[in-house]
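Supplied in structure tokens, the structure appears directly below.
Yeah, one chain of the complex is gone here, protein chain that is, but the others are all in their spots.
Read from first to last, the chains carry the letters A and B; within each, the first residue is number 1.
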Amino acid sequence: MNKKTIEALQILSISLIWLLFTGIAVWIVSLIRESLRLHDAPDASVGISIVAIPVFFTLAAILTYVFIGLRKGRKEETEP
Amino acid sequence: MERVSASPHPDAALLRPIENPGRSFYYIVGALLIIISYTGFVYIRQLWFGLGVTGMAQPVTWGFYIINFVFFIGISHAGTLISAILRLSKAEWRRPITRMAEVITAIVLAIGGLHPIIDLGRPDRMLHLFYNGRLQSPLLWDVASITAYFTASTIYLYIPMIPDIAILRDRGVKPRWLYEFLSWGWQGTERQHKVLDRAMNILMVMVIPIAVSVHTIISYIFAMTVQPGWHSTIFGPYFVVGAIFSGIAAILVLMIVFRKVFRLEGYLKHIHFNYLSILLLIMSIIWFYFTFSEYLTGFYGHEPNEMRVFWYKFAGDFAPYFWAMIALNFALPVAILCNRKTRTIPGILIASISVIIGMWLERLIIVVPSLANPRLPYPTGIYIPSHTEWMLFIGGISVFILGYMIFARFFPVISIWEIEEGRQESAKIVTERINSYMPDPEPSAAGE
Partner (left out) sequence: MKWGMVIDLQKCTGCGECAAACKLENNVAIVEAKESEMGRTMLWMDMLTIYEGEYPRLRVRQIPRPCMHCDHPPCTKVCPVRATYINEEGIVAQIYPQCIGCRYCMAACPYTVKSFNWYKPEWPPGMDRATNPDVSVRPVGVVEKCTFCVHRLQMAKEQAKFEARDLREGDFQPACADSCPTGAIVFGDLENATHQVNRLAHSPRATKLLEDLGTEPKVIYLKEVD
């Protein structure tokens, strides 16, 4: 496999991870909305779920940061 | 077999399992696949006929699947303790251990996370959890927290692996595309090291509260009901302590196995085992303290339903399992590990295996007795696990072993770059650190 394909796959995999985590966040938000509508969940669980969403996005952000950081930190191949 | 890079590497022993796996690897994988296939067949049988093929009934409606769920997820705390806490506390002896521990966490979380699905009466309706989940249910908190922990620990496993994957890529190990794909263009430049360090620093702090929350929330499955023996406030910390305890035992067993199989005596030295086994000893004593508190408060309160469950564990049908648990979790490990003469590798192996069995018994003792002794006057429940449940237990363990073997086939189980970093920088870092602890020198007399 040549370099371009591999790079494309890497970017695809990171995008899929963002998609997955966004899906998880949407799910948690829908859980919160349902419990507010039926109003039978202890408020603590609503609060904790709200904390859970940034956790997932932070993880995805760290992964993206590492990916971009590693690409940027590469020795340039065309350096004189 | 094609010889890959012939250049010798200072850590050749760590690369050997990847570059020259040997025939026995394939035999063992074959045997495991046979076991796992049979387990798959047994599970399909359960899907076809229903949960009636298990030994569960009223009132003991939860059995092996929930016990193993808690057990496997408990072992996952190996990764967090060793990796995150030792990295955080800058303990240099962690270097050969972190990768092994993190892999345990990732694999065992996947297996443990599947167990509630095996336990469902209608797994085909699993998506209801996502369409109509109810936030007030502890089971749902569990789904969210285990997902968070699994993703966090997988990322925490992967990011420190990048430099090692780059080593394999540069040595031309097959399959080349895999290592190219996963190494993300790592070249070891200073900027890249900075990025990696920063990411690892954030992750090792993040992973700890997530891990603590996972096992606390699992304990809430039991503690949030009003059943005697379950409705206890100590369950959160108790489960976390038990998880760390069983996690350390698991990693010790794995270290001993890999040391033998991969001939890693040069990397996993007596001091590593010494330190970890002292940690195991401390956790054993802490576990005993929590267990003692739990039962003493129950006994002292003398609430009738609580006492029925208590006596059922202490002197009734479950007494053999209960006392075996105390012996295996506390008496035996403390006896072996307290004494330096017995704190040898065989001794540590016995103590760790004893703890793993003891902790499994602890999960059994938490789940079944409270269910077997309902509050209303029913006959006491009996639970005899069926062939299906035993096979799924053995299958789960086989999947773990297989997963680990496949990992060890493609990636080094000891972090090569961290060992190299240790060789070059540890002494300097530690000397600087210790110098900073020392009191400042007295101002010289000439200055007065």
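The rule is simple: a residue touches a chain if its C-beta (ideal position, glycine included) is under 8 Å from a C-beta of that chain, and two chains touch if they have at least 3 such contacts.
Keep in mind that what you see is a predicted model, and the values were worked out from it rather than measured.
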Contacting the left-out chain in the complete assembly, out of B:50, B:175 or B:266
B:50
Which is it among B:8, B:377 or B:439 that touches the chain not included here?
B:377
Which parts of chain B face the unshown chain closely enough to count as touching?
49-52, 55-62, 116, 119-123, 125-126, 128-129, 132-134, 136-140, 143, 221, 224-227, 371, 374-378, 381-382
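The definition used in the following text is that only the chains that are shown with their structure count from here on.
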Once you find the CA centre of chain A and the CA centre of chain B, what distance in Å lies between them?
25
Partner chain A, residues of chain B touching it in the complex:
130, 132-136, 140-141, 144-145, 147-148, 151-152, 155, 159, 162, 177, 180-181, 184-187, 189-192, 194-196, 198-199, 202-203, 206, 210
In the complex formed with chain B, which residues of chain A make contact?
1, 3, 6, 9-10, 21, 24, 27-28, 30-32, 34-35, 38, 40-42, 45-46, 48-49, 52, 55-56, 58-59, 62-63, 65-67, 69-75
